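All protein chains but one are shown at their positions in the complex.
Moving on, here comes chain A:
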Amino acid sequence: MAVETTIVNVAARASLWLQPHRIVLIVTGLALVFAAAFFMRWDWLPQYYEMALVGLWRTLWILVVTCTLGFLLAVPLGLAQAAGPFWLAAPAKAFCTIIRGTPLLLQLWLLYYGLGSLFPQYPWVRESWMWPYLRQAWPYGVLALTLSFAGYEGEVMRGAFAGVPKGQLEAARAFGMSRWKTLRRIWLPQAFYRALPTLTGETVLQLKSTPLVATISVIDIFAVSSKVRQSTFLTYEPLLLLALIYMAITGILVFALGKIEARIPNKIG
């Protein structure tokens, strides 16, 4: 019985959504897609298929790693700004301002070309265990994207920490919790819930920043499409497919993070 009603509900909602003009729009959209599939050249696909998969994997890997590391860095940045003493708050604020005030492309090139040209001058850097990594491009890309995410999210976390009601923290102190325990049990979780809605947007923004690493010769999915464009002399096909891939990833991200968000109780404060 319950199942039937849900089915009826879904059908009713679908018929509300699927109005005549929408059907026309969908048909036009499908016609455009089919026209693109038939009249454009896609014969290069099998040849570059594996390369594209590797590139896609690299993009996703960079996204996950930089978002995780960036968030871990954003928590102390936000805490320092919201509650830290002056000598901690000021540098954290300066860091966030600098990161948010300059283009990511410039930060990336500063790290890659600037630091990259600085390191080889010092023999002890070249003899250290880090040298094989420092000679490659991806550590600079990961570092730049991590710092960028931390800068933007640090500002969000500052607001989230400051937004937790005072009474919660006073209650925790009244219970005799130590400062560390208060942070771990009360302050951080509530601040995290507050920051969660913005986290989806920030993650999508981060995804849209990842193609910049292609400019420092990291072969992600964007670089693969550039390579296809150079070797096949096609302008549109690789770019259109690339846009479609990014849209698909964005859709999946928004859907998955929305699911996580829905599981968190939203009545707070």
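Heads up, the rule we're going with is that contacts are C-beta pairs under 8 Å (C-beta built on N, C-alpha and C of every residue); 3 or more make two chains touch, one makes a residue touch a chain; residues count from 1.
Keep in mind that, in the parts below, contacts and distances are computed from a predicted model.
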Hidden chain of the complex, named as in its UniProt record, picked from "Fe-S-cluster-containing hydrogenase components 1", "Urease accessory protein UreG", "Polar amino acid transport system permease protein" or "Cytochrome c": "Polar amino acid transport system permease protein"
Contact residue for the chain not shown (choose from A:Cys67, A:Leu183 or A:Leu207): A:Leu207
Of A:Ile7, A:Leu25, A:Met40 or A:Ala162, the one touching the omitted chain in the full complex: A:Leu25
Touching the absent chain when the full complex is considered, from A:Val64, A:Leu118 or A:Ile260: A:Leu118
Omitted-chain contact residue, chosen from A:Ile62, A:Leu79 or A:Leu104: A:Leu104
Residues of chain A in contact with the chain not shown: 19, 21-22, 25, 97-98, 100-107, 109-110, 113-118, 204, 207-212, 215, 222, 235-236, 239-240, 242-243, 246-247, 250-251
